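Missing here: one protein chain of the complex. Every other protein chain is in place.
For chain A:
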């Protein structure tokens, strides 16, 4: 089944390019460490999901590119064309001359309705190219104007027009020290609107990815391209093909659907985070070996101590002891920063993958009291190695990991809102104070729900 990627704004388009490039190079990587036949099945499965074929044999990304400024889209198109290995469709992009000036309201209320028809037409054409469509993957920033405002608008339209198809929004959480003064306003508006219209919000924090570039990859001058490559690597390690069930050698048909069924059935808990291990520069990779037990031990500790990478994990954090009353458990959690999960999907790729023991992830103490580990944990595997890593593991989790940053953003936005700062920039374009209040209510409810796991 196919997934249509919608790349929105500067951020969405730059990341989208890296994602397709990563998917393509991985599926054509000769170091898959598996039989030729298996490799072909893997390639075919990846292609069905993310690419369609043109007559001259160059795969075309199943993507729609949208931005209000032409610069980034032109760069993206030409980078893809230069690679010569895959490209974007000729009529798959929409751009304008003037951006949104980091104003969410402008993207949502002006650009959205004005260009609704053209953009939805493009998407419709892409949908018609699919024999079977699973859903949409919408990449956008959270705090800007075009990606986030227009993105929220488009997601809502997709919800109205394609209600049976799945929608996952990949959103980029801004740096804590962002330069846009209204980024917290933009963020709460994006999140609250997506919470109403999307099925799942896959969140990447710029700060965390930045640290990965600095600490694990030893990059000195970190560019957006470096950051986006890490994001693309993490997404690829989740969405590349895996076997449909334990013991099967057929690839999963509907990864988006399976992921959502495993992780986000509850309408109040839609926030997903990705962690992966190992992550290192190509140079160090050549001198490293890994065991499944070691990788999974680290990954588990990353999950429960809410670490975004394997360096600097707090090994003191332990799951709460069973038998403690809930209230005691909560305060203890807070003390130790224990990250309680609702549900997790572990994706394992590479050599001897069937021997990997997931016992550590089946501990009921990791999860909320109302789900059994059997319901909360799913494991995807494939023997095919991912992107030159002999063994690698990724974890998509629906957990408390975002409670703190979310609470902080809501708090900062509230402080500004209380003094009515910059509100007129929004009311000018039809986003009223009432809309802000609705957003605050919804997100505070989300924070409370996650806190009370």
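As a working rule, a contact is a pair of C-beta atoms (placed from the backbone, for glycine too) under 8 Å apart; a residue touches a chain by one contact, two chains touch by 3 or more; residues count from 1.
The rule we apply is simple: contacts and distances are computed from a predicted model.
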Hidden chain of the complex, named as in its UniProt record, picked from "Exosome complex component CSL4", "Tubulin epsilon and delta complex 1", "DNA-directed RNA polymerase subunit beta" or "mRNA m(6)A methyltransferase"
"Tubulin epsilon and delta complex 1"
Could you tell which one of A:85, A:114 or A:266 touches the chain left off the display?
A:266
One chain isn't shown here. Among A:46, A:60, A:80 or A:133, which residue touches it?
A:133
Any idea which of A:88, A:195, A:251 or A:338 touches the chain not displayed?
A:195
Absent-chain interface residues of chain A come out as 1, 131-134, 164-166, 195-197, 254, 257, 260-261, 264-268, 368-371, 375, 441-442, 445
